[in-house]
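The complex appears here without one of its protein chains, the remainder shown in place.
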Amino acid sequence: MSGGQLPRWVDYGLIPFLNLAAAFLVSGLVVILIGENPIDAVKVLIWGSLGYTEGFGYTLFYATNFIFTGLAVAVAFHAGLFNIGGEGQAYLGGLGVAIACLALDHYVPWYVTLPFAILGSALMGAAWAFIPAWLQATRGSHVVITTIMFNFIAASLMVYLLNGFLKKPGSMQNETRTFEDGGRLPFLNDIFPSFGFGFAPVNLALFVALAACVLVWLLIWRTKLGFEIRSFGANATAAVYAGISPVRITVVTMLISGGLAGMMAINEIMGSQHRLLIDFVTGYGFVGIAVALMGRAHPVGILLASILFGMLYQGGAELSFEMPNLTRDMIIVIQGLVILFAGALEHMFRPAIAQFFMPARPKTAQEA
Amino acid sequence: MSETPAIELRKINKSFGAVHANKDIDLVVKKGSIHGIIGENGAGKSTLMSILYGFYQADTGDILVNGNKVTISDSKAAIGMGIGMVHQHFMLVDNFTVLENVVLGAEDSALLAGGLNRARSELHRLETEYELRVDPEAITGELPVGLQQRVEILKALYRSAEVLILDEPTGVLTPAEADHLFKILEVLKNEGKTILLITHKLREIMAATDMVSVMRRGEMVATRETKNTSMEELAELMVGRSVLLRVDKKPAEPKAPVLEVENLTVTDSRGVEVVKDVSFKVHEGEIVGIAGVSGNGQSELLETLSGIRRATRGTLKINGETIDLANRAPDAADMRAKSMGHVPEDRHRMGLINSFAEYENSILGYHRDPAYSKGLLLDLPAIKKNAVDEIEKYDIRPPNPMLKTANFSGGNQQKVVLAREIERDPNILLVGQPTRGVDIGAIEFIHKRLIELRDAGKGILLVSVELDEIRGLSDRVLVMFDGKVVGERGADAEESDLGLLMAGIEDNKIAVEGDVQ
Partner (left out) sequence: MFETLILTLDSTVRLSTPLLLACLAGLYSERSGIVDIGLEGKMLGAAFGAGAVAYITGNAWIGLMAGIAVSIGLALIHGFASITNRGNQIVSGVAINFLAAGLTALLGQTWFSQGGRTPSLQGDGRFRDIVLPGAEQVRDVPIIGPIYAELLSGHNILVYAAFVAVPVTWWVLFRTRFGLRLRAVGENPAAVDTAGISVTWLRYRAVIACGILCGLAGSYLSIAQSAGFIKDMTAGKGFIALAALIFAKWRPASAMFACLLFGFLDATAIRMQGQEVPGIGEIPVQFFQALPYILTVILLAGFIGKAIPPKAAGIPYLKERS
């Protein structure tokens, strides 16, 4: 039936590796174009992200954001939905976190606030995904387009709110007041001082993200709902035949996806910034697409891809310090190239590799 | 008699990955003839024609057009050599006018006006010459399929096709439209065109062709003059051995009705009534067959009964419970809960998720069953055990529940579906095209299972376009035409009698009897 499958290690190992290698090769060319030495740049990048504990702490901090947005995209992928609204959902998630923290931080310790913050971020993120999901399920308007629109609507809404009643009185900045201790997640450096994370903002949200990985794995591969989500994504007609409601699955999946995207704000707002501010999402939602693609929509893959992107973020920051010509924009270029080669061009090397692993079979040997 | 053939193929080979779709095909097509190519689904007919039309390239072999060896690298080259093709799925742009569709790819110049004008007058000429009447300004997608097919023929003629390939042209046509098509083909032949008719329907070959070539499993097994062959001989050649037309079974012992359908009307997404006021009953211990040319409402009937499609009107009585379909539409899960199994017509599109492992497919639709779940979670050990049991009982090969069903043969895929639906022990089983694209061995197995289920006192509703299958399995036969049940016959119905009904020639007397039941 199928033309033949490549060995698993090729499909899940070699091909992603080649795609990534191509992306980094072109990034190297850009570095040369800027007039820097790409080998040195790689050294700085790797040292900056993994070479010392504080740097690694930053890497983990960024990776935490990517885990959430990557999982969000991946869950939707399994239902055949393309949620490109992670930006807006995460932004709104910030609102949920902020409401919980602002309401509770004076009265209770952080561990009481945390469940409310998780709930708040997930609810707000899910709410922001609900209308696109509902419109796709019932009126056929494509979720890709509507979620893009909702990203922009979210941006306007949040600016409006932060300009208005969420704004800290008397401040010039568009941001809320800073949370008290009851609204701050402990930094890992405070919990494990001996590790030496230093000023790295990596915090307890990392464990929330890891828990989310496990739960998403359970959801997709071990629950009835996950079975329905995958059925719907793989063959919508067969899903209807199996008594699975497209409306329900579309909406429920998008709610979960939006909720996961929203939870990114726990790390950023409650874990690090300790206040809600403008534009704190800045591309994490979009990069989640690349993370999900590279991780093949599997939580383990997403975890690895998140760490890679975390390294890029942290190493890139280090890079702009060491090589002032390579500004932080270089990271955006590398991200673009990774999305291009690992995502849009993911099949580029496949035919050649298939040729290599499965040379044309003898003409007479096979029966249909 | 040594006239140069219009088309000659020599030792054509074509493989897709591991599948050898065409093996050493030789074919000679005489000028000015209607040459049929017959074979079962998957015999390689469409692939061969796609090679001739330049859509695929042969791996090895020669193509001769009018005695000259040619290379057909793409459709453009084929068109240039006077070869036109009417595809099974029309190659039309729905929101274009007929005129725009006809000129697409043959526009004459960079500006459209000239080409459109030429096409308009040329269409007028073709219309009078071949009686191919279509409104050139009509929106193509809004035309009935018969007329859309005519647009396809016009497209080919507009490009001065001398050889016209028709790939399963009657699959979507009503009998009347099909007859009209054959008349058109006759006219075209008399005007000197050469026609290649691809079909899997014996009747059409006998009715319309001068020569017939038979394909089986990628090979050309025989070529006959139509007048010197018979349906029996062709059928034998197609399947490779005598077809078992009769299925061994005892007379049915129908008991109480398990499914009663009353005044069922279904409207499709275009707003057309596809099932019209249909009523019938299925009893315990009988197989009710629904015969008809495909596209006469059988598919929609099956989908509605199984809860996939919504009805506009009608009631269902299942195990005594009455459901008003207009008020409250049950979905497929509701119907399963009422002990109704469903083997769908199209297992690839509907019955299986081919990227899933066999064991996952073995609970599709039954995943909420407490036997296979624990709370929110799936009970994977129970699911896998069930899959292993079914694999053994139904002799599904390869016997590996972890394998994706995409890697199973058609017959084994169908067994996966059948096992899943039968083993849940339903009171009613809806079955659509149970043996389509299934090898002979599996056909016998499947037929036997269905009879066993009947003998266990279950009610079965069988939809099939294979008349032999309907006659072999059914205890009663309902014939559908144009969305209506136009007649009912017993197990001993004559083929010619059913054929008349399938062509829409109603006989009121029997239909009334059927209602009384």
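The letters A and B name the chains in turn, as written, and every chain counts its residues from 1.
Here, contacts are C-beta pairs under 8 Å (C-beta built on N, C-alpha and C of every residue); 3 or more make two chains touch, one makes a residue touch a chain.
Just so we're clear, the structure is a prediction, and the values are computed from it rather than from any experiment.
Participant: Which candidate, A:Phe152, A:Phe207, A:Phe321 or A:Phe357, sits in contact with the chain we can't see?
Facilitator: Of the candidates A:Phe152, A:Phe207, A:Phe321 or A:Phe357, A:Phe152 is in touch with the missing chain.
Participant: Give the residue, chosen from B:Asp24, B:Asp59 or B:Glu107, that touches the chain omitted from the document.
Facilitator: B:Glu107
Participant: Using the touch definition from the top, which of B:Val28, B:Val70, B:Met91 or B:Met206 touches the missing chain?
Facilitator: B:Met91
Participant: In the full complex, which of A:Leu6, A:Leu20, A:Ile34 or A:Leu277 touches the chain missing from this view?
Facilitator: Considering all chains, including the one not shown, the answer is A:Ile34.
Participant: Give the residue, chosen from B:Pro5, B:Gly82 or B:Gly115, that touches the chain omitted from the document.
Facilitator: B:Gly115
Participant: For chain B, which positions touch the chain that isn't shown here?
Facilitator: Touch with the absent chain occurs at residues 16, 46-47, 50, 53, 55-56, 74-80, 85, 87-89, 91-96, 100-101, 103-107, 109-113, 115, 155.
Participant: Contact with the hidden chain only, please: which chain A residues?
Facilitator: Interface residues of chain A facing the absent chain: 30, 33-35, 82, 84, 131, 135, 139-142, 144-146, 148-150, 152-153, 156-157, 159-160, 163-164, 283, 286, 289-290, 293, 325-327, 329-337, 339-340, 343-348.
Note that in this section only the chains that are shown with their structure count from here on.
Participant: Let me have the rounded angstrom distance from the C-alpha centre of chain A over to the C-alpha centre of chain B, please.
Facilitator: 45
Participant: Give the list of chain B residues in touch with chain A in this complex.
Facilitator: 13, 15-21, 42, 59-60, 217-218, 306-308, 331-336, 342, 344, 349-356, 360, 364-365, 367-368, 373, 376-378, 380, 406-409
Participant: List the residues on chain A that touch chain B in their complex, please.
Facilitator: 1-4, 218, 222-225, 227-228, 230-231, 234-235, 237-245, 361, 363-364, 366-368
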